[in-house]
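Up next is subunit A:
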Amino acid sequence: MSDIGYRKIIVDGLWHNNQALVALLGLCPLMAVTNSLVNGLGLGLATTAVLLLSNLSVSTIRHWVRPEVRLPVFVLIIASFVTAVELVMHAWFHELYKILGIFIPLIVTNCTIIGRAEAFASRNPVLASATDALAIGFGFTAVLTLLGASRELIGQGTLLSGAHLLFGEAARAWEVTVNPDYPGVLLAILPPGAFMGLGTLIALKNLIDRYFGQRGTETAPAPTPQPEQA
Partner candidate 1 sequence: MNERAPSPWRTALTAAAVLGFFAVLGSALVGVAYQGTAERIAQSEREALLRQLNAILARHEYDNDLLNDYLDVSAPKRLGAETTRVYRARRQGKPVALILSPVVAQGYSGAIDLIVGIRVDGTLAGVRVLSHKETPGLGDRIDERKSPWILGFSGKSLDEPPLSRWRVKRDGGDFDQFTGATITPRAVVAAVKEALLWYRAQGPKLFEVPPQVEKTRHE
Partner candidate 2 sequence: MDELRHPIWDFHGGLHVDDRKALSNGSPIRQAAVPKRLQLPLQQHIGRHAEPVVEVGERVLKGQLIARASDYVSANIHAPTSGVVTEIAELPIAHPSGLPAMSIVIEADGEDRWAELPEPIADYRDTDPADLRERLRWAGIVGLGGAVFPTSVKTNVTGRKVDTLIINAAECEPYITCDDRLMREQPAQVIAGAEILCHIVGASQILIGIEDNKPEAIAALRETLSTRGPDNIQLRVVPTKYPSGGEKQLIYLLTGVEVPSQGLPLDVGMVCQNVATAAAVADAVLQGRPLISRIVTVTGQAVAQPGNLEALIGTPVSDLIDQCGGYRPSIHKLIMGGPMMGFGLPSDNVPVTKGSNCLIAATAEESPDPVKASPCIRCGECVKVCPAQLLPQQLYWYARARDFDKTQDHHLFDCIECGCCAYVCPAHIPLVHYYRFAKTEIWASEREREKAEHARRRHEFREARLKRLEEERKARLRKKKEALAKKPEGGKDPKKAAIEAAMQRVAAKKAAQASAGVSPENEKH
């Protein structure tokens, strides 16, 4: 346990074990809120916050919790943090909170969080667990943001619309309109667009993996990724 490669934790969390693209976890909120960049980013950050807090606490208490009550305890911890995060968002990001609606409390059901608590934090030291939480969280956030951005761009031809919801009034001007005459492909911001968008992102990731995988074998034997030491 002492020689955990932080580099590997980070790369796995962001890419090889990306929760949205590889593990296909947390898809319900992912599909539902990614109709704009800001919504995606907002939910991604909220999820990351919960993930970090839950990983930290689970890792801290990992030696004291009996196996038979482990899962209920984890759920308790996660639910508490989610409620706290929800309250905080309600207080300081009111409009975004209204838009994200039910998906904030639903973070509690996001399998990523209980999954990381169980698979990683309950077996690894605190610092490693925090790293894992951040890597996984940012990996998830990146997908949400990317999906939100592409759906927003295709759907209504803008980027960063509603940035003030997250970054304050000053960000109102950040909104980019690519082409004012763009009619917008509504399908992209409606639910079917989420499925197609996510499918395309998964395909893209596989394509990139294959491309580098092939190139790697052609030039030099790339270090084969070790199976995760859990």
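Selection criteria: all candidates are chains of the complex that A comes from, given by their letters.
Structure notes:
The rule we apply is simple: contacts are C-beta pairs under 8 Å (C-beta built on N, C-alpha and C of every residue); 3 or more make two chains touch, one makes a residue touch a chain; residues count from 1.
Keep in mind it's a predicted model, so treat the numbers as computed, not measured.
Although all of 1 or 2 belong to the complex, subunit A touches just one of them, candidate 1.
Across the interface of their complex, candidate 1 is touched by residues 64-66, 68-69, 72-73, 76-77, 79-81, 83-84, 87-88, 90-92, 94-95, 98, 186, 189-190 of subunit A.
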